[in-house]
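One protein chain omitted, others in place.
Per-chain residue numbering starts at 1, and chain names A and B are given in the order in which the chains are listed.
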Amino acid sequence: MSKMNQGGLEVGAGLVVLALSGAFLAYGLEAAGPAGSSRGYDLTAKFGEAGSLAPGAAVSVAGVKVGTVAQITLDPKTYMAVARLSINPNVKLPADSTAKITSDSLLGGAHVSIAPGAAMDDIKPGSEIDNTQGAVDIFGLIGSAIRPQAPAATPAPSTSTPAESD
Amino acid sequence: MIRPIPKLAWKGVIKRFEGRAVLDDLDLSVAPGQSLVIIGGSGQGKSVTIKTALGLMRPEAGRIELDGRDVVGLSEGARRKLFSRVGVLFQGAALFDSLTVWENVAFRLINADGVPRKQARERAIEALDQVRLAPTVAHRFPSELSGGMQKRAGLARAVVGRPEILFFDEPTTGLDPITAAAINALIIDQVKRLGCTAVSITHDLASARTIGDEIAMLHDGRIHWRGSAEDLSHADDPNVRRFVDAAGLSPVDVRAREIV
Partner (left out) sequence: MTATQAARAVAARPIRSLGRSTLAVVRTVGAVGVFAVRGVAAALTPRWFPNQLRRQLVTIGFFSLPVVGLTAVFTGAALALNIFTGGGRFNAEQVMPQIVALGITRELGPVLAALMLAGRVSAAIAAEIGAMRATEQIDAMRTLSTDPFRYLVAPRLLAATIMLPLLTVVADLIGVAGGWLVAVRVLGFNPIVYIRNTAAFLQAWDVGSGLIKAAVFGFIVALMGCYHGYNASGGARGVGRATTHAVVSSAILIFASDYLLTTVFTHAS
């Protein structure tokens, strides 16, 4: 009687553990796969240096998360990192906003921080954020500071991309 | 006179435990179809006698012959074939706790003989009937049975394979007189039905007299006396005398009681 109940409890507990590990596996596989958001509109931003920015990283305005980095690809013509950002549909950004790759600490946590501009118009979904600043290469900077005569390890981190003619 | 080959014979068997010779040059034989009872005090080596014959223990020296062929030091495979001709009722029945009673009784059939489960169950219930256990007992677990019922189930398990020799290790020990008498009756019944040879060990004299055609007394590792059940009462070997007197209803010498 109580032995049977105990047996049922054990079977239940075992099933719960299996279910939890299966759920986490499914979640992990989904998260580790190509990132994408069903809701939200897309914006692109081109950076000279992506650093450790990876898909899934946060996009934030004033420290508040407003979207995620969906994809990072390389523009074959300009050799710049093209980031596709998926932004919360409730958040509208001025047309002259700046996107900057910043990080929580020295060794990681790279995410995109958007500083809103002052323009009257908003960026249209699907268009590009023109003003960008790529990731800062700390070790390159330290290296060039210690050995100033050595050729610069990386190009200047800050780039603003004027409208390009393709 | 040509003596027929004994069914089972111990010849010069020596078995030591920690230097002490529990069996010391033991010579004993059982004729086919006979029921031999080995009696003796506790710790005298009665169990060891059976276990060496079964191959559960290996003697240091001597031969043990089954139908004239030495069975000491057999390979596991050959011994398994030997076991198919043998049935054992252990002290305490030694039923498998995790199996039902019928699965216990049919254990040999299912696991060694490859009999299909349905058929094995039928034969098991038949065997249980032989030892006067109702079919309802078949689906219970050994822990739910009384000591007497467990012994009966153990007996059913021993006889279901129609063995040529039956071994009984203290069949009535720990049972009340009524149940003991019932077990004795069942043992006689089964031995007669199967026409097999039987070797029992016990220190219950009443049981020995009931089930044994012949009785042998084991003391100091060897057989001190052998005879029929009637001869037991007027044996003149002093060890036998002490044993019989201690078990008997006559006033007993206190010193003798302590020794036995």
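To be clear about the criterion, contacts are C-beta pairs under 8 Å (C-beta built on N, C-alpha and C of every residue); 3 or more make two chains touch, one makes a residue touch a chain.
Here the structure is a predicted model, which is why all the values come from computation and not from measurement.
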Please identify which residue in A:Ala57, A:Met80 or A:Leu93 touches the non-displayed chain. A:Ala57
Selected from B:Asn111, B:Ser146 or B:Ser233 as touching the chain missing from the view: B:Asn111
Absent-chain interface residues of chain A come out as 10-11, 13-14, 16-18, 20-21, 24-25, 27-28, 31-32, 35, 54-58, 68, 104-109, 111
Can you list where chain B touches the absent chain? 51, 54, 56, 76, 80-81, 83-84, 86-88, 90-92, 94-97, 107-108, 111-113, 157
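Criterion: only the chains that are shown with their structure count from here on.
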Distance between chain centroids, defined by C-alpha means - chain A, chain B (Å): 82
